[in-house]
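What you see is the complex with one protein chain gone and the rest in place.
Coming up: subunit A.
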C-alpha cells in the first residue's frame, strides 16, 4: 500500500514553521500532561540572538538556516485501526527551514532573597 504525503493548504502554499532544539527532555511540571502548559518566553537580542527563559533558566541560542529543511508530517485518521507506523496516511503540513538551537548550558535565574522587613 502506498501512503501518500499529500500537500495540505491547497493554493495557499505550505506554512513555514520554526524548529526549536533544546537539550534534555520536556516534562510536564504538573500532572495532566503538557497540553496547554507554558514552556517559556522567547526573546531576541537586538543582534538577533534568541534568548529563551524556561522556568528558572535562561538559555542563549543561535538562529541556524537548515542545510536540509524538514517537512512536518501529520498523521491522518489517528483513531483508525491499522493506521500504524509508516503505513498510515500523512499530510505535509509545513516546511521548516530555520531552527533556533539552544545548546549552551542554561543559566539559572537566581532570584533575590527577600529583604527582612
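Note that a contact is a pair of C-beta atoms (placed from the backbone, for glycine too) under 8 Å apart; a residue touches a chain by one contact, two chains touch by 3 or more; residues count from 1.
Basically, contacts and distances are computed from a predicted model.
Engineer: Given the options "Actin-related protein 2/3 complex subunit", "V-type proton ATPase subunit D", "Sister chromatid cohesion protein DCC1" or "Protein AUXIN SIGNALING F-BOX 3", which would UniProt use as the protein name of the unshown chain?
Structural biologist: Missing chain, per its UniProt entry: "Sister chromatid cohesion protein DCC1".
Engineer: Since one chain isn't shown, list which residues of subunit A touch it in the complete complex.
Structural biologist: Counting over the whole complex, subunit A touches the hidden chain at residues 1-7, 13-15, 17-26, 33-46, 48, 50-53, 58, 63, 68-75, 78, 86-87, 90, 92-100, 109, 111.
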